[in-house]
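Would you mind keeping the following structure in view while I ask a few things?
The complex appears here without one of its protein chains, the remainder shown in place.
So, subunit A:
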Amino acid sequence: MADESSMGSTSQAALLLKKQLAELNKNPVEGFSAGLIDDNDIFKWEVLIIGPADTLYEGGFFKCHLIFPKEYPLRPPKLKVITDIWHPNIDSKGDVCISILHEPGDDRWGYEKASERWLPVHTVETILVSVISMLADPNDESPANVDAAKEWRDNYPEFKKKVAKCVRKSQEDLL
């Protein structure tokens, strides 16, 4: 903590994150809620994503950690889903792989060149809106969880069953 407030280079990042947190608390956005993992560290957020209506994930509560680098907003945060979740674009460790969280040139997941990438103007809200739309609409061209992607394509009933299990478990975890 000491280092982030005293390090000049991070003050812009810290300020922008504080402003966003205050704004999200004042005017919550539908579909998720946001707070800090540790009240003393503005760079580590805990976000609860509510499974979007009319999708397999409806009714689920997915706890995520959103970890911002010191270079935020020049560089993107990392998003990890802590709750067990079965999804083509979330790997077994919970790392969420969508193009908006990667800079142009970072092509390890084989995104199309023109797909939307990280930009300094992105906010926590724009990130989470993208994640929520990814839950509704998986992208099986760049799967982080190959097994889930295959199942989603080839054995949808089984895929559905696994997701339903995750949703149930996420509800139990919350109690």
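Rule of thumb we're sticking to: a contact is a pair of C-beta atoms (placed from the backbone, for glycine too) under 8 Å apart; a residue touches a chain by one contact, two chains touch by 3 or more; residues count from 1.
The rule we apply is simple: contacts and distances are computed from a predicted model.
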Considering only the chain that is not displayed, what protein name does its UniProt record carry among "Mediator of RNA polymerase II transcription subunit 20", "Ubiquitin thioesterase", "Metaxin-1-like" or "AP-2 complex subunit alpha"? "Ubiquitin thioesterase"
Which residue from A:D38, A:E103, A:D140 or A:E158 sits in contact with the chain not drawn here? A:E103
Checked against the full complex, the residue among A:Q12, A:N40 or A:Q171 that touches the missing chain is A:Q12
Absent chain, residues of subunit A that touch it: 3, 7-13, 16, 19-20, 23, 69-71, 73-75, 78, 91, 95, 103-108, 113-114, 116-123, 125-126
